[in-house]
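Pasting in a structure now, in structure tokens, and then I'll have a few things to ask.
Note that one protein chain is taken out, while the other chains of the complex remain in position.
Moving on to chain A:
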Amino acid sequence: MALSRLSLRSNRFLKPTPTLLRHVSTDTTPITIETAVPFESHLCDAPSRSVTTSSSEILTFFRDMARMRRMEIAADSLYKSKLIRGFCHLYDGQEALAVGMEAAITRKDAIITSYRDHCTFLGRGGELVDAFSELMGRKRGCSNGKGGSMHFYKKDACFYGGHGIVGAQIPLGCGLAFAQKYNKEEFVTFTLYGDGAANQGQLFEALNIAALWDLPAILVCENNHYGMGTATWRSAKSPAYFKRGDYVPGLKVDGMDALAVKQACKFAKEHALKNGPIILEMDTYRYHGHSMSDPGSTYRTRDEVSGVRQVRDPIERVRKLLLTHDIATEKELKDMEKEVRKEVDDAVAQAKESPVPEPSELFTNMYVKDCGVESFGADRKELKVTLP
């Protein structure tokens, strides 16, 4: 079912608007491109399919997505060589979401997500070295090596991080939005969750609160069609996730199209600041299994995965766009990919150099530093916390 729905979509590529072609990659002159798939809306008017962008932006999309893809592939092999431990969930296939969202918002808008968080972190401006260091539990990591794959954070870019329990980050995101509204900041919170989490009760509790108090909360359902090994149609009575907010407006977006994602997020931000919460259902796909322990081939066919790769791949789509618009040549893009590959390899090498945290770090950050957690006893098994 999911297969047919996915592969029948979007054979048409993005249509160029004539007369606005530029040949220089740094060109920021606005150009307009129409999305291949129309938006579907619930309780609101859909935004226009004509997206304003520029040569330079599309080229940035390409580079950023290629970097994300390469990072995830490197993470895959690091996991297999046991340099990454713990649980590791990869994002490849969904990159358009991370870049499209960033193009529409600022780093003062908050993002909170689940455990599939590597690329969201990069999107927020995170460094590759910090990502790989965290993956390998090294000191240099974005959470000082204490979080691992599922727990990336970046405070200076308002990235409230990766959360381990399915759906648990959704009410948190609404709390962030409440703070933004209360402080009269003109910013919004993007709360990302998957189609699996959409069946958790916490979502509906949070939705009610957000709608009741008109919070600037944007709930982004990253519908990659599988909650672990369960296809959406097996677990959701209504797989139209953008309509499941009932009284909360929603928008269904082609999540494999970075420009459509950008358009939707821009629209959602304006909507949320004016009217309160909105749900964005991003129709996307993950190439890897749910986690590194899941080959991802037992509950879906290989044909389904390769079909999506051929027809809907977010990077290939942007590549075609760049070529048909004469923004870059095939060779330029290939060179760019080579650079990205080197960047990633260098980052991995650098991350490997970073030491693991000091053993004493085992006892830090449980309480405020000043509370002074001390360990003692023959095996340091006892902790003492001095309260102020």
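The rule is simple: contacts are C-beta pairs under 8 Å (C-beta built on N, C-alpha and C of every residue); 3 or more make two chains touch, one makes a residue touch a chain; residues count from 1.
Methods note: contacts and distances are computed from a predicted model.
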From "Mediator of RNA polymerase II transcription subunit 18", "3' exoribonuclease family, domain 1-domain-containing protein", "Queuine tRNA-ribosyltransferase accessory subunit 2" or "3-methyl-2-oxobutanoate dehydrogenase (2-methylpropanoyl-transferring)", the hidden chain's UniProt protein name: "3-methyl-2-oxobutanoate dehydrogenase (2-methylpropanoyl-transferring)"
Per the touch definition above, residue among A:G173, A:G196 or A:P314 touching the missing chain: A:G196
Option touching the unshown chain, where A:L59, A:A236 or A:V344 are the choices: A:A236
Identified contact with the non-displayed chain, of A:M292, A:V305 or A:L321: A:M292
Hidden-chain contact residue, picked from the options A:P47, A:G93, A:G137 or A:G276: A:G137
Hidden-chain contact residue, picked from the options A:P47, A:G123, A:G175 or A:G227: A:G227
Interface with the undisplayed chain - residues on chain A: 82, 85-87, 115, 137, 145-151, 164-168, 196-197, 199-202, 227-230, 234-236, 291-294, 298-299, 356-357, 359, 361-363, 366, 375-383
